[in-house]
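Let me begin by presenting the structure, written as structure tokens, before commenting on it.
One protein chain omitted, others in place.
== chain A ==
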């Protein structure tokens, strides 16, 4: 241990950014393109989809046929390394509550995993009038120009629908529905459930004025990340282009310990341990920007205690870590008997959704606030690990080719033929809804536990309550009615009160936000509406931490818009010499 030293760099960057996902990547992109000298620290390896994507591999090219593993939770081909458990990097849970924390330490972070479903928050999400949550310190109209710029910079398909709380964007044309989605749409319309074409950040057409990114060629594998950059990943769309300006340096495998501050409490830089050589480093910046992910940025702030910041950096309010929110999630699967023995053709489509069910229901008469959107799927995807697992159950539910019912299960030629008959008949629907911001859902530092780098770890405390559980019940009723109207047979196990109507545990939907919420009152919030810390004017937090109250919409598009806005504010404040 005698050879450990702290290596200090004398270079002072205009900004040091921690994290390379949607938040950190966007700030890096804006600042580097404006000529600022920027250093980006990423806790995992460098990742460029051109080299590292698993796109267009067949299932047999993986020894586990695409199954998930400890090292890649969403499967051998998914772009995202990591998962809910990382070796040597524990987290703990308090009072027998549950929160599962998904981490993807790599360039682009969790933008490598998500479904590219790209939705704007609506006016009511920022300024709710139902009294259930605090309002954001700004309105939809204030953030709208940034959503517009994100749409134009990155690209998103969709259609103009003029919905009150699901604002339209600047859209590329959406892909047409696949066969199963056409049946789902019919069923939903009969059941009185609103459905619209999907909205996803995939370039169904070449993006105007962008020569670096290709157009989609419809392999349906966005989750593997795209070798021609036709989908949004923070690596391909933000960090790698920003590096080409010559103004951005990226250090990978740099695990940040803390933000360094001076006597006045201002940020001076960041200390990190390099996973490559296990040495300690300190780097200096005029501004420090955290985009390490909601809980990781919070962890860094807690671990950056000093005389001027005794409760953790920028935590004079005591609000840091509180109001942790993940989306609700529940799903239902089934199959369409009328699609048995269907004709084969390539229907891979795009790797985001083709059909979306936005929340347009009035909450009057419902026993929960807010709502959820529905993501639909099904069809002739590439068989992977787990393929056909249901067939020995399903083959007892419908008549065989001879028109006669038979016993479920079996083996041999008849079972082999059943796998063929049922292929592509599946339909699935997943609800993603608002988890309410509550002060007693939080993360904090566990006083007794450190990770393998000696960094104190997070401890979580999280419970759902009836707001979320009743919402999941409503989801299941909606799913059941769509399944019924489209003539599908439900194959999922029973959803009931005993299993919270299939409500996933907190953290499983990977939409956690809120632990450094923004607000006008420094006593009740960590950040102001520019994502700038009330207590430390040259510290910005640009990931989901700033979100006051999530909506049913995935957070990514909103993180991008707020990070872009924060970065432009930093440029403006530097010009005015305020920071």
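Here is the rule we go by: contacts are C-beta pairs under 8 Å (C-beta built on N, C-alpha and C of every residue); 3 or more make two chains touch, one makes a residue touch a chain; residues count from 1.
Everything below uses one rule, namely that contacts and distances are computed from a predicted model.
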Candidate names "D-methionine transport system ATP-binding protein", "Transcriptional initiation protein Tat", "Pyruvate dehydrogenase E1 component subunit alpha" or "ABC transporter permease"; UniProt protein name, chain not shown: "Transcriptional initiation protein Tat"
Selected from A:173, A:246 or A:399 as touching the chain missing from the view: A:173
Residue of A:6, A:278 or A:408 touching the missing chain in the full complex: A:408
Omitted-chain contact residue, chosen from A:51, A:307, A:364 or A:404: A:51
Hidden-chain contact residue, picked from the options A:85, A:249 or A:347: A:347
Absent chain, residues of chain A that touch it: 45-46, 50-54, 56, 58-60, 63-67, 69, 71-72, 81, 157, 159, 172-179, 182-183, 197, 204-206, 210-215, 217-221, 227-228, 230, 338, 342-350, 380-389, 391-392, 396, 407-413, 415-417, 419-420, 423
